[in-house]
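Apart from one protein chain that is not included, each protein chain of the complex appears where it belongs.
Letters are used for the chains, namely A and B, taken in the order the chains are written, and counting of residues starts over at 1 for each.
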């Protein structure tokens, strides 16, 4: 799948970039190096020295400059070469590496890799992550061996929780929930509510720990290209959400390569029952979520990827179910945005 | 090498498909799932859900239906979707997966992957496997890292036993045996008899355990595409076969991919000397054969494959020896059959 370029991608958690250290990560097949200048905003550069293509991330930081570890050229945060240590000291005009706009927001780093102007107003709202206290669980990261679009499909069709995560995040009675899609601009919400069902294991743990029936909702917000915020929770049957509990789940995907994807996730709890949520319990919730992604979703999606790769394209017809409403919508939007990038004269107004 | 499609391939040993369990195997680059409905014949389906291409083998069996482990579509043994568990329950017309004819015969499962009608009469005769008692050694399986045609070449030129398996299955004096080929329809027999030679180690073990000279014969029957039955044994010099001992060796190959091959093998003993063949000894014979295939044939054929892959095609001229008679014949037959598949109007009569 082709990647959308003119958009904000989540590059890393802000805390990943430690003062004085270089941080390497490949996004959309492009090797990048990140660092945090003293008192300044995080910098992202092509991880490729202008001299001989060595990765700058194998060098070192000297103050606010990256020193290439191979032959010592020095670059500042704009990507300009500011020192040639060799006798002439001459700096060739072409000695620069590309730098990319980075915005640190909602405890994450957002990078713009495209050629168009980057507008920070387009960064999706993940203010649920702003709270740096204990209500946000571990800010997690894993690399999945699958194309990012298969993971978005996974998330926007929550009916899979009743099968793949049965007992933990879903169960058979929840299948009855209808799937509703709302679109606003380029933002989608895919909403399911299962009424008067036994609580899935993790939610029983978070709520009343008595197995009594609940209403359980999932409301997945998607923003291009692959930034998802889940509003999920349980409440006593027929009662308003406020009488229950739940969390906002951050699920942000960034392609590493065509076949591998950075998966960033965290959960922001609300209505925690007094005294019920110890540090140990928060750890357990994080572990359970990571288990579901790593031991259930990832093997399935990786296997799905393998099957797709082995199948001749003309045999790859897939039928649509009513639960695919969200999948159909996000693919339509992203396909249009990618097509518009290819035809610059007909560019859609960004943010339209 | 292109694969013949309209033919029976050995898919697995019958015992591999246990009631209530799904069994995944890739044949000819095609991922398949097998299962055994209650009281019915083994079913083979494309291992790819019609919904989202997830492998059905990662789901579960519910009675005689496969339930996809991702979003729960259910398929019967014909490949038809018979249940959509989601609220509407509607089953799209296209919701089916391809099923393939499977025949269980001679303790193996035979699958027909081509588009032409499958005629069970074309399954080669491996009735030597029908005996489920102790005269048939372990029904074995391994995957070799080489194209299947190189393994057929290996088997149909038994002169290699004097070099690659020297001391176990062959020896220098046996080189003197002439190679004779008989063709009947599309069945070949490649026959070698070494007269009055020291017995190779495994045969001495099976026969008189005294190292006294024997006549030793190998008669390899080949049926398309890669089903071989070996009649091998030793007898006192000049005496009829019936006075000696030997076994019928099953060697059935099925391409997994272009570069890997399922190798199924077993040996059916005859004229076992009273009291000589304990369970321990049968185990030892199985182990020795597996050793020869796994530790001698496989490294050589894999290395041969590597050399072929590294060599520019125009440099790959190979000379023919008299011992290649069987190799030349099977390749001619299979090439003709593959060519005929490509030109449907000129199809050879199947089984001609």
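The definition used in the following text is that a contact is a pair of C-beta atoms (placed from the backbone, for glycine too) under 8 Å apart; a residue touches a chain by one contact, two chains touch by 3 or more.
Here the structure is a predicted model, which means the values were calculated and not measured.
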Option from B:57, B:84, B:162 or B:260 whose C-beta touches the chain left out: B:162
Of B:212, B:307 or B:328, the residue in touch with the unshown chain: B:307
Residue among A:48, A:262, A:282 or A:329 that touches the chain left out of view: A:48
For chain A, residues in touch with the removed chain: 26, 29-31, 47-48, 50-55, 58-59, 67-73, 84-88, 90, 92, 94-95
Positions on chain B contacted by the hidden chain, ascending: 153, 157, 159-160, 162-164, 175-178, 299-300, 303-304, 306-308, 310-311, 316-323
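Just so we're on the same page, only the chains that are shown with their structure count from here on.
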Whole-Å gap between the CA centroids of chain A and chain B: 47
